[in-house]
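Every protein chain of the complex appears in place save one, which is left out.
Each chain gets a letter, A, B, C, D and E, in the order it is written, and its residues are counted from 1.
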Amino acid sequence: MKNHSSEHIDDQMIKIEVTIDDMNPEFYGYIMEGLFALGVNDVYIQPVIMKKNRPGQVLNVLCSNKMREKVIDFLFQETTTLGIRYTPYTVYRLEREFIKVETKWGECTVKIGKRQGKVVQVAPEYEKCVALAKENQVPLKWVYDQAKEKGYQWVKEQQQLLD
Amino acid sequence: MKNHSSEHIDDQMIKIEVTIDDMNPEFYGYIMEGLFALGVNDVYIQPVIMKKNRPGQVLNVLCSNKMREKVIDFLFQETTTLGIRYTPYTVYRLEREFIKVETKWGECTVKIGKRQGKVVQVAPEYEKCVALAKENQVPLKWVYDQAKEKGYQWVKEQQQLLD
Amino acid sequence: MKNHSSEHIDDQMIKIEVTIDDMNPEFYGYIMEGLFALGVNDVYIQPVIMKKNRPGQVLNVLCSNKMREKVIDFLFQETTTLGIRYTPYTVYRLEREFIKVETKWGECTVKIGKRQGKVVQVAPEYEKCVALAKENQVPLKWVYDQAKEKGYQWVKEQQQLLD
Amino acid sequence: MKNHSSEHIDDQMIKIEVTIDDMNPEFYGYIMEGLFALGVNDVYIQPVIMKKNRPGQVLNVLCSNKMREKVIDFLFQETTTLGIRYTPYTVYRLEREFIKVETKWGECTVKIGKRQGKVVQVAPEYEKCVALAKENQVPLKWVYDQAKEKGYQWVKEQQQLLD
Amino acid sequence: MKNHSSEHIDDQMIKIEVTIDDMNPEFYGYIMEGLFALGVNDVYIQPVIMKKNRPGQVLNVLCSNKMREKVIDFLFQETTTLGIRYTPYTVYRLEREFIKVETKWGECTVKIGKRQGKVVQVAPEYEKCVALAKENQVPLKWVYDQAKEKGYQWVKEQQQLLD
Partner (left out) sequence: MKNHSSEHIDDQMIKIEVTIDDMNPEFYGYIMEGLFALGVNDVYIQPVIMKKNRPGQVLNVLCSNKMREKVIDFLFQETTTLGIRYTPYTVYRLEREFIKVETKWGECTVKIGKRQGKVVQVAPEYEKCVALAKENQVPLKWVYDQAKEKGYQWVKEQQQLLD
């Protein structure tokens, strides 16, 4: 499994937007799941106010331009929209590395983000923290905060931060 | 037509809430209109996040407790909900008076709100301002601001404000 | 398994609210899941604006008053709040019945809501529709709409609606 | 009256955005109406948080680039903004056809959306459903759901869907 | 200066709500500041959708019932509303203690929240973290996370947590 990716700028990204005002809101969970399964980078829903007092949603999908047709097919199939729009975006992405740290409740994964070789982000993996919290019946916040602290210690030992 | 009502505290009000996550959002306009036709005091929709990534809405209806059954009947009929909740509220309402003012573009109505006999609110009537703006093809904001200014002048002449 | 419950008014409900402005938003999914596991009736999150330009959330939990201490313990444990508030609510609940309908893609469950013996709601079960959509690789909206139509037909045969 | 339009990709669209934090919120209804009267494709309002704890709105207008100056004139005239921005968008639009269906309560229009000749959307016309619901004093949801079902039947008869 | 308060339940609280659709949104910052100056416990703003496509706000104020008249006077004076409502709430509050911790960048205050004598919350003081971040020109997140970690260590030394 690849657990390292280098810093880069990607100028082949697009944001696809669908403005929806006539769909059962229950469907969004299924649609988000389907979009991630297709391989898109991110999905989010923005509550908006549309004509005639309609509480609509703008469904935002970030993906590479080469996935465009596949994503648009999926959106026409699963949502109720008659029109879909997109615009190009350029994305800056940090170098990412996944490290293992030892917490009081077990081993946890922490995502490290680097900019020009220097650590800027230390982010415990949510699902791993949840698993440890459930297994040990302790608050999720304790597990998460301790995993982050262990991540900071790892960084410090590598002389990359805080000194 | 009654155009004056006295300041009072009403402790017989309720707020009815319906949390909706499976209804076509187009229906809200119709439902709001129907609720106002029943005689409720106010209606508003709050975007919320529900389980399973559903962008839901909380429909809030403010009305007197004695209208409760009628409103609940309507909500079960027109929304998709299986449960409706309410809680009592006490409402402070200002004395209201509707005055006529003369703007450059025609006569406008202004709502005056008084607390213990003293003017605290000066609010041009939206629909009247819209009518004047359309008729005279001037920006709505100019009409509204001038109607408000004329309202302030009326108050000042009555020695109730600004001196 | 009980699949029928009668119409009633429950005046022993409360809404618990927690206003949160300093918690990692990733935690909400875990907290919602934990609250439903405790047996609360509903949970939803409202985006709000707090002091100092903080985009906060009000976490709303609807539950019976007798669960109050258990829910409050959980919320202090899992969120970052130092204060939790609640207020009583009365809830009207429809009679609920779960029926089985046959769609082109397989059997589906539909929830029927009745008010004074008369059907007012026809709601296909989301998870069942999702399962059929995935299994048959058809749009979820088709499955859902057809299950609803079959639900309406069931009601019609029972002479309870549309005639 | 034209009731058919073919599927196409339009790369001459723009999204105009205005971020507003100092305008009377009553004006939005009038502004939306005015924008649709100009012929824009869509308008929606997004609640946002601005500096100094201001609950602002981003007014989004989708229109063809050739309408740009006209729309910008209108927005400077009717809103309070001192700056307006836009960015190009490409829009995918389905082939649209309007069909008539017969419901228990009268004739209704249903919008059909097609992708590469295949039906993907079946959308009853909201205003027509509202008219039938009012005229027959039945819930809007019943009218809408039946009109949709009749739309699906029409599609099925045309062998375009569900088989 | 008192820096300790005991755990308690306060059943003399109210939530005051004002639904506003015709006020310049710039005013909210001033109003929030004024409300806190009066001594209320909390204030937050909820974006809502009101009639006629108005993006309104519900201004929520939590305070003790004995402050009610003072707060209502202020709200009628500073907002544009003609009606203000409230409902009683009961609030559970944790025992609070403010401790000092030493970070790499200087001393910071951490708020400790206890339930039945047991620590459940460890919350660095935002303003103090901001001051240290500015002074030392380091990311606020580093200061905050380290202050929290030092708070956890203090708790651990007191044998109240994590063992």
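Quick notes on this structure:
Following the convention adopted for this analysis, a contact is a pair of C-beta atoms (placed from the backbone, for glycine too) under 8 Å apart; a residue touches a chain by one contact, two chains touch by 3 or more.
No experiment lies behind these values; they were computed from the predicted model shown.
Although it is not drawn, the missing chain touches A, B, C, D, E when the whole complex is taken into account.
Of the options A:T87, A:N136 or A:Q153, the residue whose C-beta touches the omitted chain is A:T87.
In the full complex, subunit E makes contact with the omitted chain through residues 23-24, 26-27, 30, 77-78, 80, 126, 130, 133, 139-141, 144. For subunit C, the residues touching the absent chain in the complete assembly are 21-26, 28-29, 32, 45, 47, 50, 52-57.
Of the residues in subunit A, those that touch the hidden partner chain are 13, 15, 28, 32, 36, 41-47, 60, 62, 87-94, 96, 111, 113, 115, 120-121, 123, 126.
Following the convention adopted for this analysis, only the chains that are shown with their structure count from here on.
Note: the chain lying farthest from subunit D is E, by mean C-alpha position. Averaged C-alpha coordinates put the centre of subunit B at 30 Å from the centre of subunit E.
Multi-chain contact residues of subunit D (touching two or more other chains) are listed as 23-24, 26, 28, 32, 45, 47, 52-53, 55, 120, 126, 139.
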